[in-house]
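Structure, as structure tokens:
Here the complex is missing one protein chain, while the rest keep their positions.
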Amino acid sequence: MSRHVLLVDCQDRPGLVHAITGVLLQHGSNVLGNHEFVDHDGGRFFMRTEFIAGAEPLHRPLDQVQLVAELKAALPPGASVQLTGQQQPRIVVLVTKEHHCLGELLMRHAFDELGAEVAAVIGNYSVLQSLVEKFAIPYHEVSHVGLTREQHEQALFALVERYQPDYVVLAKYMRVLSPAIVERYPLRLINIHHSFLPAFVGASPYRQAWQRGVKIIGATGHFVTNDLDEGPIIAQSVIPVDHSHGPEDMAQAGRDVEKSVLAKTLKLVFEHRVMLSGNRTIIFE
Amino acid sequence: MSRHVLLVDCQDRPGLVHAITGVLLQHGSNVLGNHEFVDHDGGRFFMRTEFIAGAEPLHRPLDQVQLVAELKAALPPGASVQLTGQQQPRIVVLVTKEHHCLGELLMRHAFDELGAEVAAVIGNYSVLQSLVEKFAIPYHEVSHVGLTREQHEQALFALVERYQPDYVVLAKYMRVLSPAIVERYPLRLINIHHSFLPAFVGASPYRQAWQRGVKIIGATGHFVTNDLDEGPIIAQSVIPVDHSHGPEDMAQAGRDVEKSVLAKTLKLVFEHRVMLSGNRTIIFE
Amino acid sequence: MSRHVLLVDCQDRPGLVHAITGVLLQHGSNVLGNHEFVDHDGGRFFMRTEFIAGAEPLHRPLDQVQLVAELKAALPPGASVQLTGQQQPRIVVLVTKEHHCLGELLMRHAFDELGAEVAAVIGNYSVLQSLVEKFAIPYHEVSHVGLTREQHEQALFALVERYQPDYVVLAKYMRVLSPAIVERYPLRLINIHHSFLPAFVGASPYRQAWQRGVKIIGATGHFVTNDLDEGPIIAQSVIPVDHSHGPEDMAQAGRDVEKSVLAKTLKLVFEHRVMLSGNRTIIFE
Partner (left out) sequence: MSRHVLLVDCQDRPGLVHAITGVLLQHGSNVLGNHEFVDHDGGRFFMRTEFIAGAEPLHRPLDQVQLVAELKAALPPGASVQLTGQQQPRIVVLVTKEHHCLGELLMRHAFDELGAEVAAVIGNYSVLQSLVEKFAIPYHEVSHVGLTREQHEQALFALVERYQPDYVVLAKYMRVLSPAIVERYPLRLINIHHSFLPAFVGASPYRQAWQRGVKIIGATGHFVTNDLDEGPIIAQSVIPVDHSHGPEDMAQAGRDVEKSVLAKTLKLVFEHRVMLSGNRTIIFE
């Protein structure tokens, strides 16, 4: 028996759930849970099905190629059909100097709570090396010193590619990625950043937040895209602060909410619960 | 065209979604959204489908009786099939002396945000009468003074029955209902009450909460049943408090969280988003 | 006996708390609670003291003029000293067409939970008139039709002034106030508005929020000033939303969070718990 997640994204039309479940039934799948959503604005249909294959009555392993082919035949032209198995995704984590998000990932990884295999951590400084190595995970420093932005990015991603990751997680990696890199990893680059109400632009955001007297500090986990200043949002949360918090206290609050939002973001992505409708995410929790 | 919600609850077996969507398709329904859940513990299948009938290509009104009959034929014996239309449910609200939950319901009702028709409000005191009458809704006082509990309940529910409500909402109605009344309204009696961590029993709960120094005060919206001290939970939330809150401040915090949780509870119930698996609710949000 | 709140705001120097409490002690005040805060960035000292006067051992009414004079003598030059009594503030509420914040204020007012006297409600439409009149509060329509912005504002605030309010609450009043009006009411104009992460500019904010796929919707209660696009923040909160919320559902979520944040904002202001350090608030909860 094997466990799978099927993601379908296509033009909406009547009968899609019936058609898809018909194909799944013929392949002997035992559905554990379905989620569907129709985005009426764009007329698109989204479905996530979690199922077990190879159980009674068919007792034979799932023919994944055949299943996908039959699903595509049953769906409108241009349908996207993704079928994943039980294997955990491989990730590479990029960092700069901040430890909080990385620490959260390493600790969850060490106790099988991350839902992914951390293949390597790569940073442009060495300060996080000893933390990573405590957990017996390769750390590479790719310093940007003396390199152009392009040269540094090429060196960094040459190393990333060596690990063939399913996702690249920017765990407070503080350098902007070029459009070429972003295009190479569609829906595979995941970032976390703080968010404020109202929003701030420019340097020293926590100092600005403090000067502004904000009462909550937020964090947003999102895919990195070139379409927007900030790509499709996967998860968001906030933490309360008050006037007694100085800029450094606000930064600590920001670190706390960032690490918990990043953990939630990754759980949703690694469990294949995130689909995309234009620039907004559909989250099948 | 008409809009409907279908709720199916039956023994789980392979092919249920396919079977149900097949019947819906033959009736020309255009599915707006599906939710399914399989409770593997009890082996039960739950489905909520929101659909439009009467659109192309069939262009004929939905034959509801026929649809339900065909669904039952396609499902395991004993399946529960509920089909509702667009009509808002009718409710009767029971109160004692506290205004906060009632006020929230009346205000939402006045601006078409409640999702139900408030047929009447009935209380065992007169203090809330003028509030209710501001909104041109009938108020009845059924005093318990001089009556046995049974006599009072009979008088009260004789009046309730006159309005033939779909649901009876206990908006801080502070008297315990007899098992006979509870059985008469399965999944139709909705209550709100405060909740504490840890829980308290007995009188003056907010004084106890204050003495205990709790840091959060909660509220639970639930169905009233005879099975448990407290029936299936529909919605819960909490509000933070601290040592500067005296017992009355804690009670005010409790009122604030109660009214918002009751509003959420009722929205879920009135939109037919709540199903029951044993003593726990399935909420299709 | 009488109950008072004293607010002191002055240049920081050693011994301020000792000096202030010394003066209070000589006036026979019985301190119920003190809060102090030193904003080290600007070197300012803030203090809120709640006290009872007229009790033992002095048994004489508080000489407020004398108390303030002695406090000023004991404090650095330019100190701000505000002494308030038990009288609830008077407010005028400005509205346009949205009912949710107004309804919350009226209901709390009706049951003595608002902490202020609502002298009148003034709007530029008539749609909320019947709601206000249910609660026996004067409603005035001052239509902007046919008037310049300046003429309308003059007519509106001539009416506001007739009620001599302590505060003017903008309960979804959707027109921008001129700098001249804002200057006339320093820290007396209170507004509520939705907030998003990331922030949006321009029309149809909920449509934008929906297109952007935000996962939380926020609200900010603040003083209106001319210094910033948005004045000092008093209270903020958020409410979770997801992809199943269309623009109208997001707007409903926004209404729910706005009304609860406005209630909290007003409670803080009416209890004299808000002080100002530059553009940020000190909240003594």
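A, B and C are the chain letters, set down in written order, and residue numbers restart from 1 in every chain.
As a convention for this text, a residue touches a chain if its C-beta (ideal position, glycine included) is under 8 Å from a C-beta of that chain, and two chains touch if they have at least 3 such contacts.
Nothing here was measured: the structure is a model prediction, and the numbers come from that model.
When the full complex is taken into account, the listed residue touching the unshown chain is B:235, out of B:120, B:182, B:235 or B:263. Although one chain is not displayed, its contacts with subunit B can still be listed: residues 37, 39-40, 195-199, 210-216, 218, 220, 229-230, 232-238, 242-244, 246, 277-283, 285. Although one chain is not displayed, its contacts with subunit A can still be listed: residues 33, 99-100, 103-104, 107, 110-111, 113, 131, 134-135, 244, 252, 256, 260, 263, 285. Touching the omitted chain from subunit C are residues 14-15, 17-18, 21-22, 24-25, 29-38, 40.
In this text, only the chains that are shown with their structure count from here on.
Touch-path distance (fewest steps) from subunit A to subunit C is 1. At the interface between subunit A and subunit B, two copies of one sequence, more than half of the residue numbers in use appear on both sides, so the contact is built from largely the same positions.
Subunit C has its Cα centroid 41 Å from the Cα centroid of subunit A. Per-chain Cα centroids separate subunit A from subunit B by 36 Å.
The multi-chain contact residues of subunit A, meaning those touching 2 or more other chains, are 37, 40.
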